[in-house]
Each structure stands twice: as structure tokens, then as C-alpha cells.
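Omission of a single protein chain aside, the complex is shown with its protein chains in their original locations.
Note that the chains are named A and B in the order they appear, and that numbering of residues resets to 1 at the start of each chain.
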């Protein structure tokens, strides 16, 4: 039987000892786990970036995975810590809404518990590092088979965080950039199906108010080096890229940049 | 039975093949180990940063953990390589003092061996990469159950490296910044217990010679956005932060910056 799968996602950065201490605290409870780093380089305290990250990553994990997710500007205040169960996966995370954009995709409601049972925490809990002192040991106990309802009482409300939504009008499909990847590709919130439906009607693409000359393609390599392209991303939204280049630099665009597709009105 | 736990900490950086080659050399001796990356982004050749990192991370790991730690400006010279045993954990590291600040916290003396038995090394040893050619295979052999006294002779002296200490005077508690985390929080060497004892007597906080307006808090979220705060860090020292901001940027401060708490003299 394989070791329980636990993923780690934080904004702790790559040089600090926080990631190490959190791993140690978890492994002290159960060293027979399969630890997988997702990222420790989320933008500091940026819940929207965390929300986009989780929506893009969690759906690909198998049933039984436990995700520990820590972007926690409210650490040490009275914000709750949660155990969330949905689609046979579990998350341990501060109650800050980072997971609700992911949960939105599933018809079932999640089961959620508030972590209050201190016997599963480290004996001493600091005010500024609940990842090490609460979430990590609780992850260890869950991986040993502890049922989530031992961690605290179920709750039926929590912080909700939604990513900005697109709007479709007669003459325009309007959205914004949710993420810029390491290639400089601009990942927007324009849904692939909506985009494909109005593909024949696109008159112009406008980024941050500036019209851009751009080619509609299936993939980057369909265009010549240096061409700006618009395509369906691997996350099923619209993406703007430069073939073998960096669209973010080229367009001076980033997270939050507006993306507007001007449309010929339907007949 | 779970696989032996081995952690890796280096200053090799994230893009180089050195981390990969070291992992390969270890796994070639024993592939049935539980490898955990702590960090490969320690500041290059910075033993003080390494010392702070280890002190902050190792105490959270379970008995039986083997830590391979490589910040090694003296590679290939006659500096020794050591196997250190303390508190049921082991370290493999160059003899540069990076571990002695951690060891200082424990009353027991460590057991230390000097690595000299070449049958546990790679057949060819380069002059510039002992992590791959000596430490990694030795870690593999230890994880297979080899007793440390097979690696070489015990030694009773080694390089000591101490982090700078605070000083407490009648009218001031004086220390410095040991580390800046990814949030820009300034982690000092002022001990929490000393700070808490003189909390009522603090007249002013002076960073790098400049008085700063600052709020005493329990955690970041206790103050309004943008407020400078002083608090006890998760490592039980004094920390200076900006609520939802970056104190290092705000104060233009960094590792080595002086931090002085001016005190009302005791009656």
C-alpha cells in the first residue's frame, strides 16, 4: 500500500526555513507519507493568485489527496482554520476563500470542519506560524487515518472568494488577465467555450486599451517567431502569447490587465 | 516500515544540475529513501545564513532524520567533512560550523566523525563537488544502516560558528537582523523572553540608527494595513514587520541591520 499523498502549497518563498519547519512538524507526526511540493513561490499574501493556482492544479490530483495550502495574511487573528472535503480530496487551509473558486466547479457541496481540537496541534502554538504549529501536525494525523470530524465541529459557512468574471455583450467579450506564467503568457478569465462560439465575429483584440495585432492559432508553434497569438489555454480559458517570446513583456501587461475582444454584433 | 528520511539543504540554486547530480548519486546507493528538499536557495557560500536556517528548521524534524547540508566554500581544500549525531538526528556537512548554533541548544554533546573511509564515496572524487562525490553516497550508506563509526574516526573538535548575540543594558536591548523572510519581515536575534521581560519599559525602537514608529502586537493582523509592528516571531525572537506589507523595503533594512530598543532604566 502506498504512503498517503500530501501536497504543500505556500507563499513562504524558497530561501526561508518556514517550508522546512512545516515539513518537519508534519513528518514528526507521520513520516510515512508521500510529500509533494506544488509551489512555495506563490506571490506573498495574494489570495487571488492562490485561488487561481488551486483551481488550475487540484482537479488533476487523485482521490485521497490531502492538500495543505498556506497563504495566510490573517495568521494569529480569529480567522478560522479549516478542513475541507470535496470530490474525495481534502484541503487544510486558513478560512480565506482560496479554495472556493475550485469548489465552484462541483455540484456537490463541500464538507467543512473548523480546526479546534488542540490535541492534534503542536503543544506550543506561535501567533505567526500556524502552518507549522497547527496545519502540519493536523495533516499528519489525517494521514494516519484520523477522521476529519475529530478535528472540530462542522461549519456551514466560510469566506468565499471569487475570481473576476468575464462579461459578454453584443459587441465585445471582456475579461482580464488572471495569471502570467513563466513564459510570459497572459492567462485570462475568458472561457474557452464562449471564445470559440464567437471566434468568427472577432474584429479586434484590445489589451489595456491598446489594439494589438494578433493571430488566432491552435498552439504557439502555429505562428512565426515573435508573432502575438491568441489561443485556448490548457486551463480552458483564452490565452495571449508571443510565439517563442514573452507576451507580458512585449505588451507591458500583467495580472489585472484588461482584455477585450471586439465583436461584430450577431445578426 | 517507512523509508529512511533524508533532507537536503544547499546553496546550489534552482537552475543548476548540481542538486540533480547529488540526488542521483545518493539514490544510486539507496533508492528506497524519503528525500525531502529543505532549500536549495541559501545565499551562496553564506555560512551565517546556513546556520540560521538550520537552527530554525532542524528542531522540528523527527528522530532518525538524516540532514545533508552543503554550503561549502572550502570544497576541495583540507577542510574536513563530518557526520554529526545529536538528539537522534544526524547531519552530513563540511566542517564549517554551520550546525553548531543549532547544537548549542542541547545540553548533550554531539558525537562527531570525520569522513575518511573512501569505500563509501564515489570511485572518482572531483575537487569541487564533494556533495555529489562524498556526502551523497555516504548518506545513502547511512540510510542502509551503516553505523557512523564506519565512516571514519571520531573527532572531538570542530569549527564553531556562533550567530551574533544580543546585549542587554540598563537603557537598551541591542541586537541585529539575522534573516529577512519572503514577506520582508526582519527576524532579529533579540530573544523573546528578554523582550517580553522589558516590554513595559520600551521607549523607542531604533533600526539602523533611525527611530521608527511602531506598534507592539501579538500578530500581523492586529494592526492596520501598512503599520510597522514589533512582535515575537515563530522562532522565539523579536521580529519587525509591516502589516500586509514589506518591512525590509519600507525600512531599507536587511541582514546585519542593527535593532535597538531604548528602555526606561529599571527602578
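As a convention for this text, a contact is a pair of C-beta atoms (placed from the backbone, for glycine too) under 8 Å apart; a residue touches a chain by one contact, two chains touch by 3 or more.
In this text the structure is predicted, and so the values were computed from the model without any measurement.
Within the set A:14, A:150 or A:250, the residue that contacts the chain not displayed is A:14. For chain A, the residues in touch with the chain missing from this view are 2, 5, 7, 9, 14, 34, 36-43, 52-53, 56-62, 64-65, 179, 181-183, 218-222, 231-234, 236, 239, 244, 246. Residue positions on chain B in contact with the hidden chain: 3, 11-25, 27-28, 31-32, 35, 37, 44-45, 73-77, 79, 126-129, 132-133, in rising order.
As a convention for this text, only the chains that are shown with their structure count from here on.
Chain A and chain B have Cα centroids separated by 30 Å.
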